[in-house]
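Here the complex is missing one protein chain, while the rest keep their positions.
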Amino acid sequence: MHPKVEEFNAYRSEMNTRILATDNLILKRIFNLDTNAFAEGALDVKTKELIGLTCSLVLRCDDCVKYHIGKCKEIGLSKTEIVEGMAIANLIGGTIVIPHLRRAIEFLEQLEG
Amino acid sequence: MHPKVEEFNAYRSEMNTRILATDNLILKRIFNLDTNAFAEGALDVKTKELIGLTCSLVLRCDDCVKYHIGKCKEIGLSKTEIVEGMAIANLIGGTIVIPHLRRAIEFLEQLEG
Amino acid sequence: MHPKVEEFNAYRSEMNTRILATDNLILKRIFNLDTNAFAEGALDVKTKELIGLTCSLVLRCDDCVKYHIGKCKEIGLSKTEIVEGMAIANLIGGTIVIPHLRRAIEFLEQLEG
Amino acid sequence: MHPKVEEFNAYRSEMNTRILATDNLILKRIFNLDTNAFAEGALDVKTKELIGLTCSLVLRCDDCVKYHIGKCKEIGLSKTEIVEGMAIANLIGGTIVIPHLRRAIEFLEQLEG
Amino acid sequence: MHPKVEEFNAYRSEMNTRILATDNLILKRIFNLDTNAFAEGALDVKTKELIGLTCSLVLRCDDCVKYHIGKCKEIGLSKTEIVEGMAIANLIGGTIVIPHLRRAIEFLEQLEG
Partner (left out) sequence: MHPKVEEFNAYRSEMNTRILATDNLILKRIFNLDTNAFAEGALDVKTKELIGLTCSLVLRCDDCVKYHIGKCKEIGLSKTEIVEGMAIANLIGGTIVIPHLRRAIEFLEQLEG
């Protein structure tokens, strides 16, 4: 695994543990919902992850984008599909999204090794 | 057609005409891209419209949400699928999205007659 | 009650019912969390409502602002306290917040009759 | 004057008076700064109003956009110049800005009579 | 003091000096207002800092969040109170806020030593 991907995953996992250790019920439930919302339902998992990725991109959250790119790859979406989703997000969100797209493509290519 | 839907479509169409009549090349090209981006590609039209809908919802743009709900219905997405997509957007975007969800559900039910 | 306040409450309540009627589990849980988060805890209810109000104002959501102004009045916050909270939000969020502040003050004064 | 323009100006002016009547010092100073910031300085008034207009458009604040379109017309900017500025804002802010551009063009044409 | 906290404070202080050294009157006044707005008034300092913190979190500004967490600790708010405030912000702002919450908790725990 690319060291940058490993570092990203480790920090995310470590801090999630520390957030849940604060024992705040609202935060626990939000984390719980986050897992449930992306499970297979009326929409399949690929569609849901693309929704997660593109919403993260228009909201310009680098870490959220990276997380969903990781999931997209994991469940078998191709680079072309991922980039096509991100292109729609870029059009909706405007050129202000481009710096986040740069970091997204960098992470996607790190994942691909 | 529900009068509110008709009114929405008429205003949208009228103002698009007037925007293009300003003859600004950048605006023309943005409008053009907007049509192309949602055409069948590596991703199918249903996935793309769900991306358009959910990105519009997290960005809290009522008119964009209405437009994409209209397209979603037109291409055959069910109410359950549309609502499931919007639920993910609501989780990502937070409770600040709820007032926009109210207007989205209202419009969706107006479309259904 | 001022007719505008009544109208606001009625629409909000009617659409919440219709959202919950879609029977989407994620949405139900988000609505549930929304109730729990503002209950007395380590922070008292007044502080929580001021947080709700000011976060709504910087995020520029008129309906959320109106809802929390209603709650703030209900639990006994004075107009001076509410306006002082909103002034901080205006400073943090910038002059782009002013149009929302106009509608907030209008609603606050409608509530006061 | 077009009735919609008159209505917009009247509401804005009435609510500004009521905001200042709350006698909150922070709000008074923000309003004061707002006047000073757009006065002739190292940058001329036309450039400043175009900055005000385009920033309002990317932040998607209809009332702010209308206000600055009014000022732009008042100080002699042409429709072509105003639209060119708004086209840049549309590109930066993305297609999510289009519904606000519709209302901007409508207001601009109401101002022109 | 944790080296990350020291580094944060030093950069903030150094750049504030350089911003004020540009001698721009509008910026000077904004900085001034920022100090005044958080002073004791109709609302007490604890409430104001919690407003500052939660508004910063929903607007997803890491540096603003860190600054207000520092102030919250300084004036005696407990970790439980701070986390409870941030949980409300997370609910309002959605899961897109979580990466910022991670960095907030990390900074809070660095402050606690």
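When the chains are written out, they are named A, B, C, D and E in that same order, and each has its own residue count from 1.
Please note the rule applied: a contact is a pair of C-beta atoms (placed from the backbone, for glycine too) under 8 Å apart; a residue touches a chain by one contact, two chains touch by 3 or more.
Since we're looking at a predicted model, the values are computed, not measured.
Participant: Considering the whole complex rather than only what is displayed, give the residues of chain E touching the chain that is not shown.
Facilitator: Given the touch definition above, chain E has residues 11-12, 15-16, 18-19, 22, 24, 26-27, 30-31, 33-34, 55-56, 59, 61-64 touching the missing chain.
Participant: So that we can see where the missing chain sits, which residues of chain C does it touch?
Facilitator: 58, 90-97
Participant: Name every residue on chain D in touch with the hidden partner chain.
Facilitator: Chain D touches the missing chain through residues 33-34, 37-38, 41-43, 46-48, 50-52, 54-56, 58-59, 64, 78, 80-81, 84-85, 87-89, 91-93.
Just so we're on the same page, only the chains that are shown with their structure count from here on.
Participant: Could you work out which pair in B-E, A-C or C-E copies the interface of D-E, where over half of the contact pairs coincide by residue number?
Facilitator: Going through B-E, A-C or C-E one by one, only A-C repeats the D-E interface.
Participant: From the mean C-alpha coordinate of chain A to that of chain C, what's the distance rounded to whole Å?
Facilitator: Their C-alpha centroids are separated by 30 Å.
Participant: Suppose each chain is reduced to the average of its Cα coordinates; what separation in Å results between chain A and chain B?
Facilitator: About 23 Å, centre to centre.
Participant: Just the number, please: Cα centre separation of chain B and chain C in whole Å.
Facilitator: Centres of chain B and chain C (C-alpha means) sit 26 Å apart.
Participant: Which positions in chain A are in touch with at least two other chains?
Facilitator: 26, 30, 33-34, 37, 55-56, 58-59, 64, 91-93, in rising order.
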